[in-house]
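Just passing along the structure, written as structure tokens.
Every protein chain except one is present and positioned as in the full complex.
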Amino acid sequence: MTVADFQALSPLLVLAGGATVLMLQIAFVRSVSLTAALTVLTMALAALSCVHAAQIAPLQVTPLLQADSFALLFCVLFCIGGAATALLSQDYIRHHGDEPEEYFLLLMLSTLGACVLAYAVHVASLLLGLELLSVSLYALIAYPNKSILPLEAAAKYLVLSGAASATALFGFALLYAATGTLEFTALGQQLDNTQMGQSVLLVGAAMVFTGLGFKLSLVPFHLWTPDVYDGAPAPITGFLASVAKAAVFVALLRLFLDADLFRYRILVEITGFLAILSMLAGNLLALLQTNIKRMLAYSSIAHIGYLMIIFMACITSDNRNLASEAAAYYLVAYTATTIAAFGLLTLICAHQVERENVELHHISGLFWRQPLLGGLMLVAMLSLAGIPLTAGFVAKFYIFNAAVSGHNWVLLATLILGSGIGIYYYLRVVYYMTRRLEQHHVQPTVVVSWHAKALSCILIAGILLLGTMPQSLMAYLRSIL
Amino acid sequence: MTTLWLIPLFPLLSATLLVLSAGRMPRQLAALLGAGSVGLSAICVALVARTYLADGQVQELTLWTWMAVDNFTPRIAFYIDGLTVVMMSVITGVGFLIHLYSIEFLWDDESFCRYFAYMNLFVAAMLLLVMADNLLLLYLGWEGVGACSYLLVGFWYRDPDNGAAARKAFVVTRVGDTAMFLGLLLLYTELGTLDIQPLMAAANSQWQVGDTLPILATALLLGGAVGKSAQLPLHTWLPDAMAGPTPVSALIHAATMVTAGVYLIARNYELFLLAPPTLAAVAWIGLATLLLAGFTALAQHDIKRILAYSTISQIGYMFLALGVGAFASGIFHLMTHAFFKALLFLAAGAVIHCLHHEHNIFRMGGLRRRLPVVFWSFLIGSAALAALPFTSGFYSKDAILLSAWTLPGIGPWLWAGGLLGALLTGIYSFRLVFIVFFGEAHTEPDQQPGWRMSGALIVLCVLSLVGGWFALPLAGVLPDKDHAHVSHAVEFISIGTPLLGLLIAYLLFLGRQVSIASLAESPWGKALQDFWYSGWRIDKLYDALLVQPFKCLAHWWRNEPVDLFYNALVALSRWAHGRLITLQTGELRWYATSLVFGLVLLLAIMLRNAS
Amino acid sequence: MMESLFYIAALVALVATVAALTRSNAAHALIYLIVSLLAVAVLFFLMGAPFAAALEILIYAGAIMVLFVFVIMMLNLGETGDIRERQWLRPRNWIVPGVMAALLLLELLLALRHAPTLTSGVAVAPKDVGLALFGPYVLAVEIASMLLLAGLVGAYHLGRRFIVRREGRSN
Amino acid sequence: MSMVVLIGLLLVGGIAAWQLERIDANLPRWVALATVTLALLYLVSVIAEIPAESFKLTPDPGDGDSWLLHLKLAWIPRFGISLELAMDGLSLLLVILTLLLGLIAIASSWSEIDFKPGLFQANLLWTLAGVCGVFLAMDLFLFFTFWEVMLIPMYLLIAIWGHENRSYAAMKFFIFTQVSGLLMLLSIVILAWQGVATGGELSFSYFDLLGLHLDGRLAWIAMLGFFLAFTVKLPGFPFHTWLPDAHTQAPTAGSVLLAGILLKTGAYGLLRFCIPLFPEISMQFAPVAMGLGVAGVIYGAVLAFAQSDFKRLVAYSSVSHMGFVLLGLYAWNNLALQGAIMQMVAHGVSTAALFMMAGALQQRLHTRDMTRMGGLWQQAPRMGACAMFFAVASLGLPGLGNFVAEFLVLAGLFAVHPGFTAVAALGLITAAIYALWMMQQTFQGAPDEQRQMDDFHGREMLAMVAMILALLWLGLYPQPVLDLAQPVLDGLHGVVTPGEHLAQTMTAGTGQ
Partner (left out) sequence: MGGLQIPLEHVLLLAATLFSCGLMGLMLRRNIIFMLMSLEVMLNAAALAFVAAGARWQQADGQIIFLLILSVAAAEVAVGLGLVLQIQRRFKTLDMDQVNRLRG
């Protein structure tokens, strides 16, 4: 390991070091504020260190990790996502769990896992990143002890996610048996030289895809999603829906790109097929939900469906840069939006111990009581619905471009259809939020701390900025791909 | 001629002022404005007419270009020739008298101002109609008078029946107007202009007599004329339009607006001459209408309805005249009809006014001595209507009948039909006189008409009597039939028929009255009377064929059938949601099974494609 | 001889696994599972992976399974649990899982049908493994440590409450 | 830059109105009024600076610099997207209409809104800004942005300040327009990438994409995307069903804006984008579009007659009237196009007035149900007179703007397709039926003597008189409007020529 290697890995090192520091801090002083502050600080530092690391990127550090701009971009995203989650969690976890300090430690480890996934170019690092992310999440989901729903959610997630991991591993084992290598790029080179027959390769790849598709909650592997999202504490749901998904998606995309799995047309067509199913089923399932968390869970299924269009768009190799760009932009936009949406739910139920989920009528008139939160929700919903001037629209526009350029008409049609259905449930939230309140229908006031307010403002500004002035990010993405 | 634009402007201005006053103007002032403006117009018309009679020069005035798109450049411009002068004179002259009469008739009405506003607006629109130098401006006036007619028929808006009558008037005429609208489109598309004189020239140069296009175009124009002039088959609105105040009926539904169709055909006679089948249709429509309306008038009870049917019938004569090519005679009859029918309506109005709004003639009677001015007016009017010799109606109707006779081929048939109509006219008009003014009184009048009413009546009496001696300045403007050499026998029959009608009426209604009662009570007689009373059941027919189906359709569609499709989409989504959501059982084992299911599916697809 | 040992071990692993997953008594099942793991360890050994075989026995069978044992003992499920488990394992409940698993197995079998390759027969010595582990895979070790830390903290947080609660009750 | 200032002014005015509500509840409407007035004055000052002869020059549709105003700023170079605004006579006309109707809308909601008046006025102004943007944007991406963004404040107007069934109506409105909008986005993207495929740079500029040749199925897909989006907004049969609901449930100002200007964006889009971008295919498609137009004319009129809700009736009358626009646009000759443009303006005024009337009635009587009205003339003669005026305007009385529009449309259409013309002319009859039926049910008939009702006040009367004068002006001297649009149409005629297909239908229509 050289100095350059350390520099390239500096985000990971900062996060891991931060985790150690946190552990020590907890051992000596239990203080939520301090832990939270340290967490946010560490993540900010990690995000900053990405800039440092970017100076020498791309650099492969051991066969496991590849520090390139693509990975670093997502590290920044995940660290910011983690920091936002930490900020949002502070009040929430104080009221919902005892000994809340380890929560932040787990969050840090989880973020580390996500970052590892972004770096991963090897089965081992993929496996470890995935599991680091997941194992921390099991604990995080089950963290609140005032309610039983988190337990149920964690148990479901653990069992199913474990099964999915095992499936993916088995698939990798088959690929390894056929090719003799665990590095993605080398794997791609060996695929055509194998003596074991194409069916093993295809089956292995399909099993890998199944495992990762489960984590992405693609239809038909989506059934767990609403239950887990619903039961998990709201900030963690946000983290799960944004950072965790983005990390897995990045890893999957990198696997496909590096190993050039796009050569198996049937595999890519299956991704397209599942994308269609996800778009339709996700939107249809969300249609009449009154529980906002579940609604957002279903909508996240749909959004992953939109995102999976990228894979089909990648079939023609000269379209891959555009498609990857689109994916990256989409993930950034989607992460910001999701954190905003779930952040709002966090703030609403932060002070209500007994309330784990938020029904539509709970947010009746929110816009009038808490204009800032209402505004945040409005922006988040519009962004999810893909209305121009929000990040979600530019992201969708990117997908449109990638898909049109890749001639994926059926997917586009489904995308439009799905978006059409989606408008209904997103706007229903807006409608409830802007309802005039009857006199007798008094909603409890929500106390919002100053840092949550600041975060809300930043998120609103971020989403709008990504939607109105996307050029700088686009240019950056274009330059690194 | 610079005063031309003043002619429609006076009433228009007056109408605007009356509208803007929002009903708060003192009655005296409103009356002065309302009648005075028409009077001023009449003076201007007189000036114009004098100039025209002096030199016979067509006068034109362009105010501004209405719109200019490509070569479509209709102007707001006036064209004054003999025909226009006649029409303007009738409109402003008779109009002024009726306005004068109205002041007294409606003095107690709360909407006095509104009334005069509408009336003035009407006069302005009617003037535009006759003065227009192009068909589009004519159409503006045409629709304008229709709208005013609607407003005035529904003037007493509290009674929904009046509203229904008004709407019927507007919608039925609109049917005709739409045909005319299409006619205008056809003319413009084919000939490239709507200015009447160039249009005629272009038609003459581009089309031959009997071509399809002129026939189509004139047929469409005829549609408009039929609607406005209450001819078959669009005549049904006029009797109902009697719901309006009586002076309105006099002005709009007798003297002026309803004759617009006649004017339209006369104005475009060169076009119609290119289309002999249309012209024949005009004649036949006129004949059929005059007979149908004549029979119907025989069976009515309502004094105004009788007059309304008689109007329809008389316009039938005008159409007959136009159809046989006697355009000038048609216009002549238009003028005399304006005089005597206005007189009749105003006299009827005076009766109604003095008898507390009584309309049923069988509740009147014996008014001869009680309302002498009215009686004499009515008598003179009826005489002119029945075309008794030396009244104005006699000259005009006689000219029409003789023109029909001279037409080769179908002429005698038309003549005979017209003669039958004349007989009917004699019967029903004197039936009215005898029942209302003779016999015993059923209702006592509580007032006498004042000087304005009486004055208007007297002037119109004079006009009805002497109107037949006017020489209309139509020579060279409109063609006419020469009937100097018609045999005396024919002339004699023509003169005698109305007298026969008078005699029959006398026998039936002023004599013993035995025969008519027994006739009416026989089954056949009763059926016939009912049939005629209902206007040959045409209203019912239209109701069953058009009105009800339309209402049914509207009712059937009222909840938006197209939405069924979208609602089905919504229902489909909801159904799919319901199906999918049942998969979310919350059971971990089932979730695991779905995972395996997906895996099995994926692997199956892979294996299928690998081999 | 050695080949037959391989197939015997494989059979044992298979049977023990099936038995482990179909027993109604958790403790019995666990024993079967340990047997299965031991058999797999034999396989590892036979395939020339002695290091893996050792770890399989030490960590898998030794450490992880013991965790299960602890939990089962702590929960003290007893006889009623067995009876309930037996009711849940009625034949009707077998159909779907059995069919799905069979289908999956069939598909994997079809896929592997064309893969007649031999394992090398040359052992990969623990030394090689160690060199690789602290050579190219050194970062994996580091990350694995973080993973274990996460597991540790998670287990601590979840388990602590149980213990605290138990103590509270006994007081 | 002036166009950016114009839109910015409205946006900032909206924010000001929103925030100033905290100081005084009456302030927002004054701010809104001032903003729109200011925008109008600013526009006038900008126009005054343009030399008069520029208005007579034919702008080249493919070259923004030949237009009255043109501005191009880089926005998203990655996709060749720029902040490109341009104004020609047509845009100018519609922007003026927008601002004037904005004033009317503010006037119509003057005393109606008591809940959050600041945000209400803000939404009003933002809608105006969005619509102005739609009329000025010449980058398709920017156009789409404005197209969608104007929906949000409109949605909020309906969803927050609407009537009893506002949730359903607002949702329907949004879903219809949004889904069709996405189809348009698809078409836009297809078009842009086709530009790349034919060797150009990726660009979303109208001026770059005009004249692009697409082949076969792709062209049809792209054209239909545009067509659907615009037809839904227009609204054309059978995509109109959102409109009666949205109109009925919207607050008065919302209905005025919707009917007055939002619908015009659909017509504008067809004229500016759909047909010129796909000239040949649009002309092949014309018979279908015209068929939809005719169906809309008749269907809307019949359904208008069937309604008992005042606003619903007016809404269906809009469907009927906008059918004429569709007819005029696809007849694609000068007369018909001028007619369509006139119809956009005239319908904007007349329907806005009718909705204002409906709002006034609802405010006074707390119902829109016409069966519960009747004889209102007695209590409110001024209202009655105004209603009568706009009723006859809406049935196409000559001398008023709507007639000029309908006549020109049908005159143009007659040359192309006499059959459609004849059927569409039936709409004139049905229009008379519903318009007069509306008058009968509301202002005529026996009055309820118990009822107390205020007549129009000065402010309302002022708005009404303004609209009456506007319609009279349009009806008697429409030349300024025609002159403003003529050069634009001349330019477009260079791009689109009625195809052979149309000529065939023409001969088929007249010959057989």
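By letter and in written order, the chains are A, B, C and D; residue numbering begins at 1 in each of them.
Keep this in mind: contacts are C-beta pairs under 8 Å (C-beta built on N, C-alpha and C of every residue); 3 or more make two chains touch, one makes a residue touch a chain.
Since we're looking at a predicted model, the values are computed, not measured.
Taking every chain of the complex into account, the absent chain touches A, B, C.
From the options A:40, A:67 or A:135, the residue with contact to the unseen chain in the full assembly is A:135. Only one residue in the set A:173, A:458 or A:481 touches the chain that does not appear here, and it is A:173. Where chain C meets the omitted chain, the residues involved are 2-3, 6, 10, 13-14, 17-18, 20-22, 26, 29-30, 33, 36-37, 40, 43-44, 46-52, 55, 59-60, 63-64, 67-68, 70-72, 74-75, 77, 81, 84-85, 88-89, 93-94, 96-98, 100-102, 104-105, 108-109, 112-113, 115-125, 128-129, 131-133, 137, 140, 144, 147-148, 150-152, 154-159, 161-162, 165. Where chain B meets the missing chain, the touching residues are 581, 584-589, 592-593, 596. Touching the omitted chain from chain A are residues 123-124, 127-128, 131, 135, 138-139, 142, 148-149, 151-156, 158-159, 162-163, 165-167, 169-170, 172-174, 176-177, 180, 182, 226-228, 230-231, 294.
Keep this in mind: only the chains that are shown with their structure count from here on.
Centres computed as Cα averages put chain A at a distance of 77 Å from chain B. We define each chain's centre as the mean of its Cα atoms; on that basis chain A and chain C are separated by 31 Å. For chain B, the set of residues touching two or more other chains reads 597, 599, 603, 606-607, 610. Multi-chain contact residues, meaning those touching two or more other chains, do not occur anywhere in chain D.
Residues 1, 9, 16, 19, 23, 61-65, 98-99, 102, 105-106, 109-110, 112-113, 116, 124-125, 128-129, 131-132, 135-136, 138-139, 142-143, 145, 174, 177-178, 195-197, 199-200, 202-203 of chain A are the ones that touch chain C when the two sit in their complex. In the complex of the two chains, the chain C residues touching chain B come out as 96-97, 100-101, 103-104, 107-108, 110-111. Of all the residues in chain B, the ones that touch chain C in their complex are 589, 593, 596-597, 599-600, 603-604, 606-607, 610.
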